[in-house]
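Let me begin by presenting the structure, written as structure tokens, before commenting on it.
Here the complex is missing one protein chain, while the rest keep their positions.
Per-chain numbering from 1; labels A, B and C assigned in written order.
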Amino acid sequence: MASNVAHGQQVIGHAEEEHTTPQEYVRVAIVLAIITAIEVFIYYLPSARPLLVPALIILSLAKFAAVVGYFMHLKFDNRLFQFMFIAGLVVSLSVFLAFLAMFWYSTSYMPLT
Amino acid sequence: MATAITVETAHGEGQGIHEGHGHAGHPPPSAGVDSRKLLMWLFLTSDTMFFGTLIATYMMYRDRSIQLLTPPYPNDIFDIPYTSVSAFVLLMSSLTMVLALASIQRGNYRGLRIWLAATALLGGIFVGGQVFEFTTFAHEGLTLSSNVFGSSFYVLTGFHGAHVTIGVLWLVALLVVSLRGGLPKEKAMSVEIAGLYWHFVDIVWIIIFTFVYLVPYPNPVKEATEAAPAAFLHLVSLGQQMLAALPF
Amino acid sequence: MSRFWPRRKDDHMPSRSGRWARVAPLLALVVVVTLLAGCGPEVNQPYSTISPQNPKTDDIQRLYQIIFWASLVVFVGVQLAIVYVVLRFRRRSDERPAQVHGSRTLEIAWTVIPAVILILLFIPTARVVFDHAAAAQSDEGFHVNVIAKQWWWEITYPNIPASESDPSKGPLVTANEMLVPVGSDVIVSLEGNNVMHSFWVPQLSGKLDVMPGHVNRLHFEAARVGDYFGECAEYCGAAHAWMRFKVKIVPQEEFDAWVAAWRTPPADQNPDTPDVVDVPTAFGACLACHRVNGTTAQVAGQGMTAISGYRDADGKIVPGPGPNLTLVGCRDTIAAGLLKNTPENMETWLKHTDEVKEGVYMPNYYKQGLTDEQVTEIVNYLEGLKPAEGCPGAGLPVGSEVDPASVGVIPPGAVATPVP
Partner (left out) sequence: MASIAQPRIEAPVITAPPVEGTGLWSWLTTIDHKRIAKLYGVTSFILFLVGGLEALLIRIQLARPQNDVVTAQRYNELFTMHGTTMIFLVLMPLTVAFFNLLVPLQIGARDVAFPRLNAFSYWTFLLGALMLNIPILFALPSIFAGMAETALLNLFGSTALGGLQATLDKLPFANAVPDQGWYGYAPLTERLFSGHQIDFWAFGLQLLGIASMVGAFNFIVTIINMRAPGMTMMRMPIFCWSTLVTAVLIIMAFPSITIALFFLTFDRYGGTHFFNAFNIADGTLVSSGGDPMLWQHLFWIFGHPEVYIMILPAFGIVSEIIPIFSRKPLFGYAVMVYALAAIAFLGFGVWAHHMFTTGLAATPVAAFAATSMLIAIPTGVKIFNWTGTMWGGSLTFPTAMLFAVGLVSQFVIGGLSGVMHAVVPIDTHQNDSYFVIAHFHYVLFGGTLFALFGAMYFWWPKIYGKLLDERLGKLHFWLTFIGFNLTFFPMHFLGLAGMPRRYHSYSFESGWWFWNAVETIGALIIGAAVLVFLLNILRTAQEKQDVPANPWDAATLEWATPSPPPVYNFRIIPQVTHRDQLWHDKYDRILEAQGRPDAAADAIIEIDQLPQSSPVGVAVAEEQAELGNIHMPNPSFYPLVAAIGLFLLPVGMVLNNPHIPLGSFIGLPVITAIGILVLLTGIFGWSFEPAD
């Protein structure tokens, strides 16, 4: 169809699914399992306490990225989806970080004594 | 409830490019993507705000019950090994889900059914585990109304559980359709969309597992007053000082 | 001038009179509104936000003047531009006008210029915000705690004990009228145990909400002697409009006299019990909710743990403690600013409580069997709750009648010290 060419976009069929094979899915899943194990392990490690929170944040974000990128195909999928989802995440994260900052910064909370 | 409707009603609509609605009047999708898949991604984008609100509320109330000295406290309630297994189960269900998708895309219907069933089963185990967890916690005195920890914990994990439950029902429905022969290779998109939903539910749990269960809580009494993030306060006061230093 | 006026080009355009006929309604509206604004009655506006009475409201007024004039310039500019365009570019021929798609220069100009104006506006804004916030966090100054109820204000002086000899009696408590000595830096701690309210005395300060679970602090300077009108500014239920109060800024000696009078027990109503001061028997029904200092009326709850009223699980209303009635005879108004404090109004209030102030949590005991004589007894008792030598702080000028131009900075050293 000439109109598609004029659009500069092609209708994509199943081509992108070939990026990842079941073997790779299993490999990703093993990595995810290992990360989870590490998370739980360092949770019980007293010496890891000072670095526990940043480590947990990084590890969970890695898991998040792996599932979204590989299992949900976002890494290979249409850029529209990437843009949408990442923009949504950015808005949501910034709104709620600001929201939490206001509560954590608030000094006026006072329970009944 | 919005969740259930949007997801389910998306079913079987739109100009799915695989579905052979080659009417001359219908131009191809102008963004080159499947409309239903686009709908699902939009829904998930919106759901980031949905769970963002729930998680942010939990984070805000996270330490408050400890500050107020209203037990039960998270430290006494949570059973990390148990929940780790739950989290692992849900994580692995994402693998089986993606294998189900890979199967239907290759026309392997037997594989599709096996993996769909496995995913639904793992999801079911997760929900069952959650029900068991809730009853145990309730036994230990943590209820919706016992303190704000209870309120925000149950509502957050409950909404997630409801998402998983809907997902399980959806997978079972797909399985039934597939067994009746209604899910040919051309309809792989139906599985892909269900998969997107399922994986999203999984990543929400990744966040919940970390921030609700693993990130440590202050000790009642001793650390109660040290909960505010000092580094952040410092940063804020820095901005304040900079503003005060302006010459006018 | 003529360049800016549309010129007759051909016969297609409407005649000048026709054009005027179209603009006439607009002009008429402008004229009417201007006339109304100019000829509006000279009324006393005790809640006016633009007659500042202390340095704090002066700060706000200065900001307001900046933005008012800036806005006026923008407003007049844009409206003139629209009127000019509408008159100048009316269709005169069927010829298509030049198809202009945009202008990069203009777009940049009208993005950057407002941005610069806004930055210039932001800097003084932020400075005032931080200054006012810092002032409210100070531990110095004259502290007053205010607990907002549905629908009245409980006012506590945390540093002024109710009794000089017995500290266990707690602080001095009054309702709906806050007396403060002139020259003090007043720091109000706002607390609430029911719904949200907002504390607002427009001539002394901007508003600050009463947020249950939080203590919000508000600072203002008691710069000039006078009566300042305050009101609740956050919707709080049925009687939201009738939740008014006053801040009375009085000379230090009058304030001291008021504290002394507050601590002096009223005349005894029952000669049979010389060791305690009894309230009249008719007042007995009121004891559950009201206190009168120095008398047996001491059982009602007050402070943060006392809630003025709520609904129980079945949705029934449970009334709670009401205002402390010590020196009630000296108050200008009753029912939180709804009625002038006269014996007749007090009687009306007691006999028609919920009709006078819809939604009020105070039960109407007259309807439940109090006799006319008993009501009269209560009215006489309450109106008599004032010092024999007259009320301190009476007859002050209303705040808005003070010349705003004379508001100055508080002289150093004028800060009042609380009565020991």
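Rule of thumb we're sticking to: a residue touches a chain if its C-beta (ideal position, glycine included) is under 8 Å from a C-beta of that chain, and two chains touch if they have at least 3 such contacts.
Keep in mind the model is a prediction, meaning the values are calculated, not measured.
Going by the touch rule at the top, give the shown chains the omitted chain contacts.
Within the full complex, the chain left out of view touches A, B, C.
For the chain left out of this view, which of B:130, B:147 or B:210 touches it?
For the chain that is not drawn, the touching residue is B:147.
Of the listed residues B:30, B:75, B:136 or B:219, which contacts the missing chain in the full complex?
B:30
Which listed residue (C:55, C:237 or C:363) would be found touching the missing chain in the intact complex?
If we include the chain that is not displayed, C:237 is the one touching it.
May I ask you to list the residues on chain A that touch the chain which is not drawn?
Interface with the chain not displayed, on the chain A side: 2-4, 6-7, 80, 88, 91-92, 94-95, 98-99, 101-103, 105-109, 111-112.
Counting contacts across the full complex, list the positions on chain B that touch the omitted chain.
So the residues of chain B touching the missing chain come out as 1-2, 4-6, 8-15, 21, 23-27, 29-31, 33, 35, 38-39, 42-43, 45-47, 49-50, 52-54, 57, 60-61, 64-65, 68, 70, 143-145, 147-148, 150-152, 155, 159, 236-237, 239-240, 243.
Tell me where the left-out chain touches chain C, residue by residue.
22, 25-26, 29, 32-33, 36-37, 40-41, 43-50, 59-60, 63-64, 67-68, 71, 74-75, 78-79, 81-82, 85-86, 89-93, 95-103, 106-107, 110-111, 114-115, 118, 121-122, 125-126, 128-130, 132-134, 150, 190, 193-196, 198, 200, 202, 205-209, 211-214, 216, 231-242, 304-307, 310-313, 315, 358-359
Note that in this section only the chains that are shown with their structure count from here on.
Hey, how far is the Cα centre of chain B from the one of chain C, in Å?
Between these chains, centre-to-centre, one finds 47 Å.
Touching chain A in the complex: which residues of chain C?
Chain C reaches chain A through residues 191, 193, 211, 213-217, 304-305.
Mind listing the chain A positions that touch chain B in their complex?
Those residues of chain A that touch chain B are 1, 3-4, 7, 9-14, 17, 21-22, 25-26, 28-29, 32-33, 36, 39-40, 43-44, 49, 52-53, 56-57, 59-60, 63-64, 67-68, 70-72, 78, 80-81, 84-85, 87-89, 91-93, 95-96, 99-101, 103-105, 111.
Any idea which chain B residues touch chain A in the complex?
Going through chain B, the ones touching chain A are 17-18, 27-33, 37-38, 41-42, 44-46, 48-49, 52-53, 55-56, 59-60, 67-68, 80-81, 84, 87-88, 91-92, 94-95, 97-99, 101-102, 105, 188, 195-196, 199-200, 202-203, 206-207, 209-211, 214-216, 228-229, 232-233, 236.
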